[in-house]
Each structure stands twice: as C-alpha cells, then as structure tokens.
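Following this message is one structure expressed as structure tokens.
One chain of protein is taken out of this complex; the other chains stay put.
Chain lettering (A and B) follows the sequence in which the chains are written, and residue indices restart at 1 in each chain.
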Amino acid sequence: MLAISEGDRVTSALVSVALDAATLRHQAIANNLANIHSENYRPQRVNFEEQLSALRHAVATQSPIAPAALAQAQPFIETDAARRTGDLAGRMDMEMVKLSQNAVHYQTLLKALDRWGGILTLAVNEGRK
Amino acid sequence: MNYLSTFAISASGMTVEKARLDVTAMNLANVHSTRTADGNAFVPMQVISGAKQGASFASYLSAAGVQSAGAKVFEVRARNGAPRMVYEPGHPDADGKGFVAYPGVDPVGEMVNLISAMRAYEANVAALNAAKTMALKALELGGSA
Partner (left out) sequence: MNIQSVDFLPLNAQIAETSKPAAGAAADFAHWMEQEFAQVNDKLIQADDQVRKLAVGEVDNVHQVMIALDQAKISFQLLTQVRNKLLEGYQDILRMSV
C-alpha cells in the first residue's frame, strides 16, 4: 500500500499545519472581537497564504513534498499597519463571518484526519476490531 | 478555499445591506437639515449596488466564477428630488422670498428602505448559517465511526 507508507507522514503533517493556522486564526479573530470598541486598535490577521500557495502547487500537480519545505510553512500572526478609528463596531459582522468560516474549516480538517487515521488503523489491526 | 467562498458571498451581501442601512440612517437624521458643514444644501443619497460579476449564470458554476460572486456597492449617489420648500421668513437660511429649502427626504420611503435592508441582512445571515450547517452535516457522512 504505497499511499499509506510514504505519503501519510506528509498528509498528516500538512493537515497539522493547516490546523495550526486555523487555531492561530481563531486567536486573531477573538482578539479583534475583544477590541471591537478599542480606539486606535490595530486589527490582527494570520499570514499563511504565501506559504500555502507553494504547497498548493505541489498538491495540485501531485508531486512529492519535502519535509523541510513543510517545516518552513508556518503560519504567524501579523498586525495591520493601520489603526482602526471611527466606526469601531462596523467590522464586527465581518469578524463573525470569519469566525464561522474558520470554525467550519477546523472541524472539517479534524474530521478528515480522523477518518484517514481510521483507515490506517484498519491496516494495523488487520480488520479485527 | 473554494467551499469557504460561500461565506464570502454572504459576507458581501451583508456589507451591501449595511451600507444601505447607513445611508438610510443618514438621510433620516438629516430630514430637517437646511445646510451642511460647508454651507451647501444637504442632498439625500441612495446606494447603487449590483452583482460583482456581470457575466452569465453559467460562469458562476465554474471555479473562478464562484470566487467573484456576490454583491458590492457601486456608488453612493445623490437622489434626484426637489427640495421641500417651507415658508419660514424668520429662519437664518431663508431665501429672498422667505422660503427655507429642506432636503426632499421621504420619511416613509426611507423607513421602507430601512426595513427591507434589515430583512435582506437577516436573509444573508440565514444563508450563511445554512452554508455552515450544510458543511457540518457533510462531515457526518460515513457514520459516526
């Protein structure tokens, strides 16, 4: 079973990094929501898109991904340069949308990893419960 | 995040309705405004919004199409309406004949706008919640094992 032996480490590492990004994203959104009424607040955001685009290309062309490349693709929180002034509660609904979106993505990743691990468990215990 | 772009569509709808609400609230607040801070007459505004992508429906079904679906505000334009002239000779802003020009804001029309913007906003929130529920339900495929 070629797919299981080599590819699995990469797959679970990839999903793990995506889960890290989702957790970090939640932190940034929660921080933004907590500071909804703070004057001169700098909104936070997670920087992950650039790291993702390199991995995305590799996944789309089904080419192998080096573990070193994966280790480098770490998400991090970055703060907006512009401070938020004026209509402070105006962006609350957009933050709520991002919150919902992130929560769904996190649960989907977790469930997919769980199911994938379940298939491997079948291989390990030879189909016996 | 293609399956997550459904959220972006609802979010864009919410942004448009919020803009509509803001403009309607501004119009209602200025029903009795005879002048603005820089001395001109206040003109009631309206929001012109439309779909993000003007192509055919078939293009929405392609991957690129969904990314740019949704609504956006094109412009906030002045309404064409004649100002409401009221005879008040003692008013500082009265013209030569003693008439004061109040902005032609139709309170009933603006209230209808307000309510329809609110309902549209709620509808977008409902669509977003439905999208979220559907995605979470799809996770239950294959049983609870």
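Following the convention adopted for this analysis, a residue touches a chain if its C-beta (ideal position, glycine included) is under 8 Å from a C-beta of that chain, and two chains touch if they have at least 3 such contacts.
Everything numeric here is computed off the predicted structure, so don't read it as measured data.
From the set B:Ala82, B:Val108 or B:Leu141, the residue in touch with the chain omitted from the display is B:Leu141, counting the whole complex.
Contact with the chain not shown here comes from a single listed residue; of A:Ala34, A:Met92 or A:Leu122, that residue is A:Leu122.
Chain B residues in contact with the hidden partner, per the touch definition given at the top, are 1-4, 61, 63, 135, 138-139, 141-142.
Within the complete assembly, residues 1-4, 7-8, 10-11, 14-15, 17-18, 52, 55-56, 59-60, 62, 108-109, 111-113, 115-116, 118-119, 122-123, 126-127 of chain A touch the chain that is not shown.
One rule holds for everything that comes next: only the chains that are shown with their structure count from here on.
On the chain A side of its complex with chain B, the touching residues are 90, 93-94, 97, 100-101, 103-105, 107-108, 111, 115, 118.
By the touch rule above, chain B contacts chain A in their complex via residues 1, 4, 7, 10-11, 14-15, 18, 128-129, 132, 135-136, 139, 142, 145.
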